[in-house]
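First the structure, then my questions, so here it is.
The complex is shown incomplete by one protein chain, all other protein chains being positioned as in the whole.
Residue numbering begins at 1 within each chain, and the chains themselves are lettered A, B and C in the order written.
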Amino acid sequence: MVVVMSPDATEADLERVVEIVRAAGAQAFVSRGVSRTIVGVVGDHTRIGMLSLRNRRGVADVVRISAEYKLVSREHHPERSVIEVGGVPIGPGFLTVIAGPCAVETPEQTLQAARMAKAAGASLLRGGAYKPRTSPYAFQGLGEEGLKILADVRAETGLPVVTEVVDAHDVELVAEYADMLQIGTRNMQNFSLLRAVGAAPRPVLLKRGMSATIKEWLMAAEYIAQRGNLDIVLCERGIRTFETATRNTLDISAVPVVHRLSHLPVIVDPSHSGGRRDLVLPLARAAVAAGADGLIIDVHPDPSIALCDGDQALCGDDVEKVAELTESLGVLMGRVPATGLTATRD
Amino acid sequence: MVVVMSPDATEADLERVVEIVRAAGAQAFVSRGVSRTIVGVVGDHTRIGMLSLRNRRGVADVVRISAEYKLVSREHHPERSVIEVGGVPIGPGFLTVIAGPCAVETPEQTLQAARMAKAAGASLLRGGAYKPRTSPYAFQGLGEEGLKILADVRAETGLPVVTEVVDAHDVELVAEYADMLQIGTRNMQNFSLLRAVGAAPRPVLLKRGMSATIKEWLMAAEYIAQRGNLDIVLCERGIRTFETATRNTLDISAVPVVHRLSHLPVIVDPSHSGGRRDLVLPLARAAVAAGADGLIIDVHPDPSIALCDGDQALCGDDVEKVAELTESLGVLMGRVPATGLTATRD
Amino acid sequence: MVVVMSPDATEADLERVVEIVRAAGAQAFVSRGVSRTIVGVVGDHTRIGMLSLRNRRGVADVVRISAEYKLVSREHHPERSVIEVGGVPIGPGFLTVIAGPCAVETPEQTLQAARMAKAAGASLLRGGAYKPRTSPYAFQGLGEEGLKILADVRAETGLPVVTEVVDAHDVELVAEYADMLQIGTRNMQNFSLLRAVGAAPRPVLLKRGMSATIKEWLMAAEYIAQRGNLDIVLCERGIRTFETATRNTLDISAVPVVHRLSHLPVIVDPSHSGGRRDLVLPLARAAVAAGADGLIIDVHPDPSIALCDGDQALCGDDVEKVAELTESLGVLMGRVPATGLTATRD
Partner (left out) sequence: MVVVMSPDATEADLERVVEIVRAAGAQAFVSRGVSRTIVGVVGDHTRIGMLSLRNRRGVADVVRISAEYKLVSREHHPERSVIEVGGVPIGPGFLTVIAGPCAVETPEQTLQAARMAKAAGASLLRGGAYKPRTSPYAFQGLGEEGLKILADVRAETGLPVVTEVVDAHDVELVAEYADMLQIGTRNMQNFSLLRAVGAAPRPVLLKRGMSATIKEWLMAAEYIAQRGNLDIVLCERGIRTFETATRNTLDISAVPVVHRLSHLPVIVDPSHSGGRRDLVLPLARAAVAAGADGLIIDVHPDPSIALCDGDQALCGDDVEKVAELTESLGVLMGRVPATGLTATRD
């Protein structure tokens, strides 16, 4: 932390700041410039974070400089992690596709969508049984019935299952059925839920909050990691801006930025980012080219009757184009398609 | 809903759209223009919402026009509501101040802060026992111990208590101690939690999500209302923008906009909006002048040692200025200070 | 400027940074912490600004700390300025209303609007002869003919004229007719234009860019000031956010923030902020309560046929409510209505 004194700060103001810092058990380094004096503060992060110096007499500004996440930081873990989901790897060297319906509606629709997922080159199946919806009058998901459908489809197709959990008290139940627990964008700072999945025996897919900074996203991952679960995959899914041509604005820069800051894998959701079917393939290509470790894509056998987000679900010929693009672009990016050698669960 | 056909749509495209609409039990009205044809869709909202027409051949755009919230809408309830919290009214004709520490730390600090709240003209006490914090290493609140402190301070001062709940499964416990349940900005779309407070026997203070549109905020209120609890007060607390001089950007326009759309009271949080002590009073004045039904303000006996958000807590002489400003401006705006005639609970 | 070294920076990395700083004629102060070393850089701002240290080996971050504007800064000019426009003051102690039509359309419409402006308590007349419009097919203003109409209406009503200039080469012409030159939001960083009005013998109304930070806005003012014209009034007119209920989001906090940073007066445009007639009065009240030095408001005798922004123009009874609100709220805020003692020009 750096404390910048204002030009008219007195010697007493400065001494008072140094005194507060030292009283908190931290060290203070004073640099006197021609027009400004600066106090560098070094020590235990938690205690320093509690100091309230900004409103002290003579203080012009306080700048924090130390990363506040540790376990997910690349600073402390330079090598990038590979996370396994039901035997399928996500991480450097691999390109992993997760696909499936936005929401589980019926066994038939889910099975058909799973077959489309395979055609798209996916090695993991996505599908929502619990749907957080903006409107209380929209379809809210089938709940446990949906989880059972997913498990049946896994048995049929061999694809491990990624599904969302929305309540800390459902984590145990969902973990029984699913191979990976998804935290949705609206729950990125639902800290009870983060703690609960942090204690679960399943890897976690953590979507970025739609207005979260990259730093806050990594802090949310740190909540999970702190509980002992380091099997975390980050998912960029678009942020909120003034642009209205797309549902959200895919922050493609987040991929290389996160790779610099964290050892965790990062995948991209081109379906929710744009919210438009015609943007899924171009955004998927951009994601792979930017270095993403994978993709998560909505597919639906008949989007026109989908109960959730039909406008963005891939269908028809476009599905196979996902497999093509990941293969050709993947090779160029030094990645092989992830395949589950042992798509069985313990 | 209005479906706009593209210029090159064929008669068959149009017929297919009309067919889909009718198959869903809704009515379709076709208007043929020189260069465009438009289909107006009228009928049961839920069913129409499920139609996925945007990607149909020949469809250029789909525009939704009907408000998706009903119970909280002013359209169906033209008179503005007054909500009672432990005998204290919030709503038209009143100006209600809620004040207290950001976090409950000790009995002494809470009692002192409650006395400051009274000096600020507050008739309700705020204070967090469960704190959702960006960092897992930051102070997370005292939990039930904090709730007990709040109850003791209420007994001492007569101020009913407003406190945050962060987990659906804590609602019952928190409701035992508190007079009003607060939903924080990060939980505005935690739908499990919204449903839980919707079933609780306490009024709810619903903070706006930091990147939520006004419509999404009202939809979140609708989740609560739909469970039977219509005692909801909305709280504008700043939204996220590119500006960095302030923690958030207070969206002052939200006050008159919400008053147009909903019968629920709206209060403003000038402390979290700006995140700076020196902005609290100007923003509080702006809020009252814009028509806010109340204010919620952080106070702390010694902000320099506050465990949470010390930079924005009011202290010293500024506290009484809150009482002065609400009185003088309140009169001008046709409002009387809310006082709890019967600050007792059942 | 503060340079933060990364944890793995070597002694040689540090020395190289210090060397570069010193070579540029600046001073370097090294603080060695337990986990991080920090270099404070002090010296001539321009030269330091040119150093590119962020990509040096061993550098983790570079933080700038010195304000980059000087002439408009309150640091160097603690007392707030009062700017005179055709004899009418804008600044501390006064509440100045500028009103008129968005665009000058006809002599009759402009004269009628000027009379409405007077009824609104305005002491300055606004009106656009040059209109920057998003669409090339929209009405672009009457040009010099519009300036002549404004001058005639000034002669008739005694109201000095505020009008926009959009091209550096029109500044001289516009300055012949106008009492104050307005720089619109789209031109806030049109530096040629800023320099041109900086050399003009008229005060300037500088609107905030719709996506400009407060700092950039003050830097734009510095461009004008640097050319010798310090008669600048800042105008907050809403920023661009994800919210769609309003045309822009009025950043009400900008008023007290700018008052802290700069000695220049700040006024608010409640018409363009919200873009809705029903929001003009609440936002005007909020602006005055937040400490604004004035208001600029669109009025139109018949908004339904306005050639520009009719949706936001005040009309009918609402016009007089502006005068009422500024009077009552103005007194409370310690301000008197600005009146032009000598509404004549040299």
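Methods note: contacts are C-beta pairs under 8 Å (C-beta built on N, C-alpha and C of every residue); 3 or more make two chains touch, one makes a residue touch a chain.
These figures come from a predicted structure and were not determined experimentally.
Checked against the full complex, the one of A:Val153, A:Ala287, A:Ala306 or A:Val319 touching the unshown chain is A:Ala287. Of the candidate positions B:Gln189, B:Thr241 or B:Thr326, contact with the hidden chain is made by B:Thr241. Touching the missing chain, out of C:Asp13, C:Glu75, C:Glu144 or C:Glu216, is residue C:Glu216. For chain C, the residues touching the absent chain in the complete assembly are 20, 45-46, 49-56, 68-69, 132-140, 166-169, 186-187, 189-192, 209-211, 216, 219, 222-223, 226, 240, 277, 303-307, 310-311. By the touch rule set out above, chain A reaches the unshown chain at residues 211, 213-215, 239, 241-246, 249-257, 260, 273-274, 278-279, 282-283, 285-291, 328-329, 332. Along chain B, the points of touch with the absent chain fall at residues 2, 4, 7, 27, 29, 31-36, 38, 40, 42-43, 60-61, 63, 65-66, 75, 240-242, 244.
Convention: only the chains that are shown with their structure count from here on.
At the interface between chain A and chain B, two copies of one sequence, more than half of the residue numbers in use appear on both sides, so the contact is built from largely the same positions. Chain B and chain C, compared by their mean Cα positions, are separated by 31 Å. Spacing of chain A relative to chain C, judged by their CA centroids, is 39 angstrom.
We define each chain's centre as the mean of its Cα atoms; on that basis chain A and chain B are separated by 27 Å. For chain A, residues touching at least two other chains, in rising order: 240.
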